[in-house]
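Every protein chain but one is kept in place in this view of the complex.
Moving on, here comes chain A:
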Amino acid sequence: MNIAAFDYLRVLETIPEAVVITDTNPHIVYINPAFEKLTGYKLSELKGKNPRILKSGKTPLRVYQKLYRALTQGKSFTTREVINKRKDGSLYQIDASYVPICQTDKPVFYMQIQHDITEHKKAETELVKRAAQLEAVNRSLQEEYVKEKALLESIGDGVIAMDKEGKIIALNKKTEAIFGWKMQDVLGKSLFTQFKLADEQGKIIPKDLRPIRLALTTAQVGHGIYFLVKKGTRKIPLFITSAPVVLDGRVVGAVNIYRDVSQQVATDRAKDEFLYFASHTLRTPLSAVAWSIERLNEDNTGYSSEQRKFLDRIYDQTQRMIKLTNDLLDATRMEFGILSYKYEEVNPAKIASNVIADLKNRINDKKIKFKLIADKNISAYQTYSNAVYMILHNLLSNAVKFTPAGGTVSLKISKTEKELILQVSDSGVGIPKLAQGRIFQKMYRAQNVKDKFEGSGLGLYITSGIINHMGGKITVKSRRGQGTTFTVMLPFELEVIQSKEKDRMQL
């Protein structure tokens, strides 16, 4: 068969590509069955129609401009940007080739070969969208990673992350510094084999008692001060916190934080040494002097009145020295936050009567009229009993001290819904207006009492410190020469703060 005589149109009837042929007007002269299938139009419906009927309005204008230019020059044109409209109004995107069919170099027909790429295009768009999403996720992960890394590295404490067997999976620079490691040397190794911990006496802590055990086996946070044993160096005190990493209710690992507390431990030791010195070393000779004079005084005969005076003076000054040492101890303990509070159920009236019993001699010596008014409805409750004792002792002994012989001192115990009220009044020398704002300061002593009365200037400082610790308040009302009233308000509900003490106890 001669190929020249072949009926080309019959080929168009069978190919899967949609084909539309227009004349130069342009009017549609032919569509093939694939085109009918693609668009829903029949040849009879489109024949003689302008192909603009197929336009969706979504195709960029420049595409048609390019197409027009190409076709008028007798060139073919291919584009993937044309979006057409079906008979039912739905849109489809085509991969289209426009081919001029020429006779003697002049186009007489134009043939469009269309390939529906809607699905393909959709998939492509989806792909681009996914890629963008992935990119964003990747970027935020990277940011997150950089942030976490920076966070981890900038923490001033050593941080080690471990899996559930205790194998090291991550650590920061500070950890390398504390332990003298290189990260690559310890990654993947068991924490237990890498270093030893000891207690303060140097006794090695067994594996099962290390804080990490608690975290891994009981999913609880373990912490405490331990000493890192390093060859050839001193023991380094570390405050270790070991926290479990829990995922879906299962412990999958732990994170340990190591803080070098050498400085704090040294400070604590200095505090302890000072307190030991003040309480034991300073007070022992004072006790010896006081007791010796007490023995001398047992036999009053044999001393001249002058000698008697000297003896009394030595005794009084020794007592004064003891009182100063006691105040110094209390003030120091309070400032260090290690004044120990005894939390127990107690009736404030009972504490008051103990204080009054302790001051009985001084009250009697000065013939002071003492009044105790206690609200009978106040029952025993949980509080810092020794703190309440110290507050009352300080305020009442001040009141007795600054009240002339024969004067009055009273203590009133009452309550509001939430607070215990202690009111100590005296008929003493009073506090000058200007001094009232300063009497709670450390070592402050008001002008009118400075030279006439002994004192350390620590009593009210300690008292207000204790009241403050209990979340209470103290106020003063006074007029010079007309007595003073201190009012203390102590909340019934205390926040029991013992953490500091606890941490120290773990040493």
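Here are a few things to note about the model shown:
Heads up, the rule we're going with is that a residue touches a chain if its C-beta (ideal position, glycine included) is under 8 Å from a C-beta of that chain, and two chains touch if they have at least 3 such contacts; residues count from 1.
Note that in this section contacts and distances are computed from a predicted model.
According to UniProt, the chain absent from the figure is "Response regulatory domain-containing protein", selected among "Response regulatory domain-containing protein", "PssD/Cps14F family polysaccharide biosynthesis glycosyltransferase", "tRNA N6-adenosine threonylcarbamoyltransferase" or "Flagellar assembly factor FliW". Across the entire complex, the residue among A:K182, A:K203, A:H280 or A:K367 in touch with the chain not shown is A:H280. Note on the undisplayed chain: of the listed residues A:K106, A:R295, A:K367 or A:K452, the one touching it is A:R295. In the complete assembly, the contact with the undisplayed chain comes from A:T325, out of A:S97, A:Q194, A:T325 or A:N354.
Although one chain is not shown, part of chain A still touches it, namely residues 275-276, 279-280, 283-284, 286-288, 290-292, 294-295, 322, 325-326, 339-342, 386, 501, 505.
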